[in-house]
Every structure is written in C-alpha cells, then in structure tokens.
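Have a look at this one.
Missing here is one protein chain; the remaining ones are kept as they sit in the complex.
And then chain A:
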Amino acid sequence: MAIELKMPALSPTMEEGKLAKWLVKEGDEVSSGTILAEIETDKATMEFESIDEGTVGKILVAEGTEGVKVGTVIAMLAGEGEDVSAVEAPKAAETTEEAPKSDEKKPAESGTANLASDLKTARDPELPRGTNMKTSTVREALRDAMAEEMRRDDRVFVMGEEVAEYQGAYKVTQGLLEEFGPTRVIDTPITEYGFAGIGTGAAMGGLRPVIEFMTFNFAMQAIDHIINSAAKTNYMSGGQMRCPVVFRGPNGAASRVGAQHSQNYGPWYANVPGLVVIAPYDASDAKGLLKAAIRSEDPVVFLENELVYGRSFELPELDDHVLPIGKARIMREGKDVTIVSYSIGVGLALEAAEKLAEEGIDAEVIDLRTLRPLDKETVLASLAKTNRMVVAEEGFPVCSIASEIIAICMEEGFDNLDAPVVRVCNEDVPLPYAANLEKLAIIDADRIIAAVKKVTYK
C-alpha cells in the first residue's frame, strides 16, 4: 500500500507553508529519519522527516511552491515490494481537507480558529492624506519599529530569550542581531525574574531597554520587577528616578497550548498605576505604538498576540510612524450599537459588525489600543451616540477590561444607556487543551452578534 506524504503542521498555529526544497528525488530509497524536504513556515525553515521505509514515488508538489495547505499530499512513497511507477497520485479532490478519505479522521480544529479573521482594517483616518500604504505583517511591523528606534537612539537595546541568534522564538526580532550586533541584541538565559530586573535596572541607569518575554505567561516569574520595581519607582522617588523600559511579547490564547500558555494579562497590568499598557491589533498600530512605547519616559507593558503576528495589514510608508499612546481608534463607524474591544478581539468585532450590517444593525467598533491610560472619552462619546454597548475581550471575564468599561459607563455614561452594557469574554475556566472544549471556551463573532442583539432588543 503506497503511503501518502502530507504537508505537516510544524507549529501550533501553522495552516500553510512553502515547500522550500526537496532533499530526495523520485526513486530514492528512504527510511525512518531520512530528511525528505525543507518546509518554510512564517516563522522558520523546518525539516520534514520520513517515518516510513520505502521508495520515493511521485513528487506532487514542486519545490518552491508557496501556500501549501497543511494536509495536502506532497509526494507518494512506495512500500517494500511495490512498483514505484505504479504508485498513483491520489485524485485531486482527496488532497483537500474538505473531502477526507472515508477511513481518515478530520484533524481537530483548534478552538482558536474562532479567532481567525480575514477582515482588513480600514485605513486610520488620523494618517496624513495621501500617505502611501504597503502590506506588512504585524510581525514585520514590530521588528521595523524596534529597528527604527535602535537606529535613532543608541540607548535602545533588545534583550530576551532567543532574541538574537535564534532570530526570535516567534521571529519578531528577525535580522536585528545582524544589523545591531550582540551588544544591542542580547540573548539571555531562561531567567525571567533576573533579566526583567536587569532590564529595569538598566532603564534606571539611563538606557532604553526593550525586554522581550517569549510569552507573557512567563512574565509571571518577573511580574515583581514589572510592578514593584518599574511601575512604582518614579512615584516613590518623588519623580526623581524614571524607568523607561518596554516589556513586550505575545499575550493571550495561542492555539492548543493549554492553560499555562494561554492567558490574557491585560487586566492584570492595567490594574497598576505607574504602568502604560498597550495592546494593538493591526500592523499600523503595532508599529506606531511600539515606537511610541520605546520613546516613552514611562515603563510600558506592550501586549502582542501570537495569532495576529502573521496577519497582513496596510501599513503607512512614513519615515517616522509614531502614534499617540492613550488614544482609542474608531475602526468602523456606526450608529446603533458600540462594540469595544482590543487586540485580537478587534478582528472578531469587525467581523460581527459586517454580519450585523447585513441584518440592518449598524455597529460602531472601537479598538482601545491602550489599556492604561484608558481612553474613556472615545468610549463615552460613542456611547452617547449609540446608547448601547458590548465589550468583546479574549480573556477571563472577572475583573477584566470589560468590567472596567462597564463600570465607566455606569459611573459616567448612565444617562446615555438604553440597555445594560454586556460583556463577551472567554469562559471563566482555565483554557482547556481539547479542541472542542477550547472552541467552547474562547469568544467568537457569533457570541458578539448575540450580545449585540440582546442590547438592541432584536
């Protein structure tokens, strides 16, 4: 029986990749452990290894092919005693996920598929008219922000686990070592508490550190320095000792990585006076706000999202694209209801708004962008216009940013409310691993739509 070699998923979030190079050719004998091909994901080039013995039959996907979907049959392998030339390629229909062979199980879809969104954000009206735009991933935008600030100010350096030689665990720091060298792009041992302290101390000593956490889940080991050392020192010193450090890295649920690697810490940091907390969604905001964060005299927690790193957006081609901290962005104007969100939730809010428009409900979507200081004015002005609000947040519901927005609306916007503000958050449980449970736990556009209908009494 011939074996189908399928495009493998080489990371929890990989959906497609480039077949960069075949390392075997038709007719080659292979055994388990033979490297068959090199496959490029958006993060890295990985080797694809055989687990079977046999002879390479037909190669179905040529090297250099981009966008090969996970699960696509890329070659056939003839088993012992089989005639290689007789090994047939499967019919085209069978190569897609939509039509699995009857004896095969469909691979489990991650719960974070809920969070996927192809919607492109509208151009930021704040940008100067006539600005040229180019397409960029959030990952590239973040890297460019750091590189530009490092060129501009030699006090800026990047430190963290795997940021230099490995080019970043999520490839956000790709190329920085090459341009800036090892004194400014520094690999640390796996010691979050220690290097968060070193970064904070270096900021106190006059430098501009950008400290990368491989994920914010690991920053729990370092939270003492973020809060007790970085956030409070300016106040405790009567304004004498500043701490201009940026802590950045991916935050929130990733894909099927279980409870310890899947939490949104936005509300935790937003609770602390003395910190600036930023959580951008698209590439333009990621770049413009990271540049602003690096220039800020205050300690900044900059929360990125792994699932958004690879998404492409329009990015303005400006020499110095810096955005104001503390300003929300109206992503879509509407008159019937306001959906407030931030980070990955913005994509879902926009998707929900499109579907609602088809049903005649005109939703305004606000991306908070900065969680502390929170742009209350924009939220309240929108509430005054629409009189109804839903807060969508990929994170736990209790003591959340959503809770805060609701409190603000009660305290300062009560007279403008035509319905109670409703929050749409993840379920109040540690994030489960099982695909179906994960899907149940995480917010999606449908839940936002249901909440909007509730507050608009539709």
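The rule is short, and it goes like this: a residue touches a chain if its C-beta (ideal position, glycine included) is under 8 Å from a C-beta of that chain, and two chains touch if they have at least 3 such contacts; residues count from 1.
The working rule: contacts and distances are computed from a predicted model.
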| item | value |
| --- | --- |
| Chain not displayed: protein name in its UniProt record ("Monovalent cation/H(+) antiporter subunit G", "Phosphate transport system permease protein", "Regulator of SigK" or "Pyruvate dehydrogenase E1 component subunit alpha") | "Pyruvate dehydrogenase E1 component subunit alpha" |
| Options A:370, A:387 or A:456, residue touching the unrepresented chain | A:370 |
| Candidate in contact with the missing chain, chosen from A:17, A:111, A:199 or A:432 | A:199 |
| Residue among A:117, A:215 or A:233 touching the omitted chain | A:233 |
| Contact set of chain A toward the excluded chain (per top definition) | 157, 183, 188-189, 191, 193-207, 224-225, 228-229, 233-242, 244, 273-274, 276, 296-298, 324-327, 370, 373 |
